[in-house]
Every structure is written in structure tokens, then in C-alpha cells.
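Let's look at subunit A:
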Amino acid sequence: MRDFSKCSSCKLCEIACSLKHEGMVWPEASRIRIYELIPGLPVISTCVQCDDYPCVSSCPFQALSTGEHGQVLVDENKCTLCGTCVYACPGKIPRIVRGKQSVIICDLCNGEPECVKICGEMGYHALQLVNKPDGEIVKNYLISPEDASFKLLAKAIGEE
Partner candidate 1 sequence: MKGVWGRLLEVDLTAGTSRSIEIPEKVYRMFLGGRGLATYLLAREFREKWRFLDPLSPDNPLLFLTGPLTGYYPGVKLSVSGKSPQSNSVIGSVVSSEVAIELKASGFDGLVLKGGCEKPCYVYVENGKVEIRDASSIWGLGGLQLIKQFNSLLKEDVKADPKTPFVYIGPAGENKVRTAAVMAKLAHAAGYGGYGAVMGAKRVKAVAVKGYGSLPPVDDPESLNTLFRSALGNIKERMKRFRQWGTTEGTWHTGYYLSSMPVKNWSEEWHNVKDFSHVGFELETWVKNPWADWGCPVACMKLSIAKWKGEVFITDNPDYEMAAYLGSNLGVFSPRGAVVLSSLADELGLCGIQTGNVMGFAVELYEKGILTRDEVGYELKWGNVECLARLMKDIAYRRGIGEVLAEGTFRAARLLSEKKGVDLTKYAIQVKGIAVGAHGVRSGKDYPQPISYALSVQGGDHTSVAGFPVNSTESEAWYSILDSGVVCMFTVLDDSTLLEYLNKVTGWGLDLGEFYDIGRRIITLQRILLLIGGPDADWSVKDDDNPPRFYEPLPTGPYKGSALKREEVDELKKKYYAEMGWDEKGIPSEETLRRLGLEEFTPMLNMLH
Partner candidate 2 sequence: MPRICGKFSWIDNREVCIQYDKCVRVAEALTDLLKQVEKKTSIEAVVARIGGKLLSINDIICEDSIITIVRVFKGG
């Protein structure tokens, strides 16, 4: 769950995620991404763990599966970087990153997401791990960063 108004755009979530998964500061390899197309109005973008997991079912190599916390898991040995899951995802969330041998998707850090932790420690509380609500409600987060940015701007400046 994410709160755009609480997100400060500090990107410590990206830093924490890459440190956890890659052992170094590698923002491109972060599974969570903050888009700041309009300065001051960040858009949080990451896997929402859809009910129907279109990415998982789309993979021709069965490289994707789900875990006990509802997260998507990537089998690095089976992934061929074909990119099918990227297009199956309504928000194009899975990413192919140069230097990585398999696609990257948020795995909820096995139930204790680092991004949520650091966001909370820093007092922003823009990210929260919650039990998934039923239905497709979470997919509504998969709006394009450009569209989301413009809506946030219109809201901020009181445009009609």
C-alpha cells in the first residue's frame, strides 16, 4: 500500500532494495521505483501482487511463481529474459536490467520488505505491507508514471 502524499521522493527505498538484493547501491536494479517527473510530486511504482498474477501465467518457461506472502518469485535459472512477463503485466512492472541475468520483480523480501522498513524508520511511512484486498483494486496503482504525475500536479495547483 502506498501513500503518494507521504512519499518525500528520497528514494531510500530504491537504495535499500538494491542493497538488499544486489549487495551494493544500484538504483537501476531496485524492484521499487520512484518516478519524479514533476519535482516534488513523486509516483511510487512497484509490483502490486495481482490476484490473477498475469506475469506468472504468461511465462513460457515457468520461471515465475508465487510465494507464501503472495509475492512473485523469479527462478533465475529458468528465466531467459524473453520479456513476455513485462508485457503481460498491466503496469510493465517486471524489468530487464543490464547486468542481470533474469528479470527483476519485487519479492516482498520474504515478508519483511526493506523498502517499507526504511521508509518507516525515516518517519515518512509512505509504504505499508498490508493483507491484500480482494478483487482487482490494487491494479489501479498501475497507472503510468506520466499520467499519475500530471494528476498530482493538477491537484497541487488546483487546476480545473
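Picked so that all candidates are chains of the complex that A comes from, given by their letters.
Heads up, the rule we're going with is that contacts are C-beta pairs under 8 Å (C-beta built on N, C-alpha and C of every residue); 3 or more make two chains touch, one makes a residue touch a chain; residues count from 1.
Computed from a predicted structure; not experimentally measured.
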Single touching candidate for subunit A, where 1 or 2 all sit in one complex: 1
Considering the complex alone, what residue numbers of subunit A touch candidate 1? 5, 8-12, 15, 18-19, 22-29, 33, 35-41, 97-99, 118, 121-124, 145-146, 153, 156-158
